[in-house]
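Apart from one protein chain that is not included, each protein chain of the complex appears where it belongs.
Just so it is clear, A and B label the chains in written order, and each chain counts residues from 1 on its own.
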Amino acid sequence: MTLFLQFFLTGIVTGSFLILATIGFSFTRRVEGFLNIAHAELLGVSAFTTWGLNVLLGWHVVAAAIAGIVFTAFLGLAIGRIVYDPIRRLGPSVLLITSVGVAYAIGGTVDALVGTGIRTLDIPLATSYRFAGLRITDYQMIVVAFAVIATGALALFLNKTSMGLAIRAISANPELAASRGIDVKSTSRITWLISSGLAGLAGVMLAVVATLSTDIAFHQILQILAVAILAGLGSLYAVIAAGLIVGVAMDVSVFWIPAGYRPLIAFAVVILVLLFRPEGLAGRKSR
Amino acid sequence: MTFSSLILTTLTFGAMFSVLTLSLNLQYARGGMINFGTVAYFASGAYAYAIFTQDPPSGLDQYAFGLGLPWYVGFLAAGVASLLFALITGWPTLRLRGEYLALTTFAFAEVLHSFLLNERRIGNGSVGLSNVERPDPALIGVNDMLAYAIAAVALMLMTAFFFHRLLNSPFGRTVDAVHDDETAAQAIGKDGARIRLQVFVLSAIPIGFAGALYAMITTLVAPAMFTAELTFFVWIALALGGQKTILGAILGTLALVFFQEAVGAIPFESVRAAQIAASVEEVVTGILFIIVLRWQPWERFSRRTKA
Partner (left out) sequence: MSEIVLSVEKVVKQFTGLRAVGGADGLSFSVRRGDFLGLIGPNGAGKSTTFNLISGVLKPTEGKVSLNGTDLSGLRAQEIAGMGLGRTFQTPRAFPSLGVLDNIMVGAQNPNEGPITALLGSWRGGDAKLRERAESSLERVGLIDRRHDLVANLSGGELRMLEVARQLIRAPRILLLDEPTAGVDPSLQVRLTGLLRDLHEAGTTLIVVEHNLTFLFDLADRIVVLQNGGLLAEGEPEAVRRDPVVVSAYLGSENEA
């Protein structure tokens, strides 16, 4: 039983990470209207930028992380404006396929600059805390903390600021929003910055709790897709719920099936949701 | 690698992968289906071939199945395996459109990959099956590389021929009609989902055969050989060649294979340099893909006007 609870606990951590990794992706889906496969690669960019500044240049990890996140945010914005904006009229399918090309380009660049091999950040070893027979490390708690802070901040932003409301209006009905005078262009820019920045944050979290290799970003995409699809087109809360469900399901599954199949849970989620309830938890049919 | 062997390798693998590109052409350009799981049909064929022709397990072997049958039985089994996989994964999913179909096909391919990687009883897990049985051209006095190059080209030509025949027919008219306007096609009694399934399953069969050929050429099947990278490679080849024509699909594939083989053939001074070259290749391919998609799609990605 304790073992089960331990897996459940790590599942919450995994889920928190997935929430961070997926909110940005969901955001792009709702506002820009397509599934951006390259989103996962931004995690790699952020993780390795942070690593580069921290390990190669000796920066303090927090400074490196902030720089990494900011860089990733602006990279995402640049790509959004240069690559995706000009072809938006071609439809979500073409954008999806194009994002594969973008993923290749980003992934290849990271590969070329970083090379193969395992990398870790220059940070103190994790400290484990025990309670009620369960273990958790300080870094794992940081991941959960950031997930809470980020979702909280985002919820405030979407509900209380005019830009946030503009974003919600556009994701509900772009034509109507544009005709009501909402500045679609600058809203789009803010969206790219926020979603790429969140990807950056997720990448930093990845660097903190996991060891880095250049293919790590690609492995995340299916899990991100699983969470995004389970959440559906709806609210932030759906992403939170979906992230936790997938995270816990993946980690708890080790109780019953061999660990090698852990990623399979994500795939199974994608398939089952699309077959039986394509609108996801949020329940709204696609626009 | 000498220039002539570079040409031969390009021809062999180019022709073989062209079969995949042709299938994608059929599925996407004519059928309107986005298949991001192409590698899975290829892997099904390759593994089926290997399992059917491999001698039964003995001693320390971890795999459980090996039927020890002749190569032509294995070859047929490869086509059937691919057909079955397409049928099982296609039937529930083809009613999904566009991006969602892309995701489910991708997910199914990853499921297969995970399965092959983890189940030791099927083909030794991550280690794979080596020393795969294959017909030996030396027996009829033909150079090995040449013989398989000819086999690959033959498979490609036959696939092109059958696809052409499939589409220049009443069935082809129906496929185009359903793709153009499914509601209007329903008004004349055409079942879009059924048509798409037929296209999907039929186009998967040659991919299975190509997989068998791949196993014969490399005498090895292992999960690492069948990753999503291959699926996207074929997509990029499709885009480069333009999808309007069968010839385009073939040329695009040959060009991309040549590019990759040529880069691979450059003698680099260090492992690191070779890695960088491979990465740069990845970047260039990605950028090329983006460029082609931006400036070609309305011409190439939708077969709208017929001359």
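In the analysis below, a residue touches a chain if its C-beta (ideal position, glycine included) is under 8 Å from a C-beta of that chain, and two chains touch if they have at least 3 such contacts.
Everything numeric here is computed off the predicted structure, so don't read it as measured data.
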Which displayed chains the hidden chain touches across the whole complex: B
Chain not shown: contacting residue from B:N35, B:T104, B:T159 or B:Q198: B:Q198
Of B:D55, B:D144 or B:D181, the one touching the omitted chain in the full complex: B:D181
Residue, one of B:R97, B:R120, B:K190 or B:R294, that touches the chain absent here: B:K190
Touching residues (missing chain, whole complex) on subunit B: 162, 165-167, 169-174, 176-177, 179-181, 183-192, 198-199, 202, 303-306
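Simple rule for what comes next: only the chains that are shown with their structure count from here on.
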Approximate Å spacing (C-alpha centroids) for the pair subunit A, subunit B: 31
Subunit B to subunit A touching residues, read off their complex: 34, 92-93, 96, 98-100, 102-104, 106-108, 110-111, 114, 117-118, 228, 232, 235-236, 272, 275-276, 278-290, 293-294, 297-298, 301
Subunit B-touching residues of subunit A, taken from the complex the two chains share: 34-35, 83, 86-87, 90, 92-94, 96-98, 100-109, 111-112, 115-116, 218, 222, 225, 229, 258, 260-261, 263-264, 267-268, 270-271, 274-275, 278
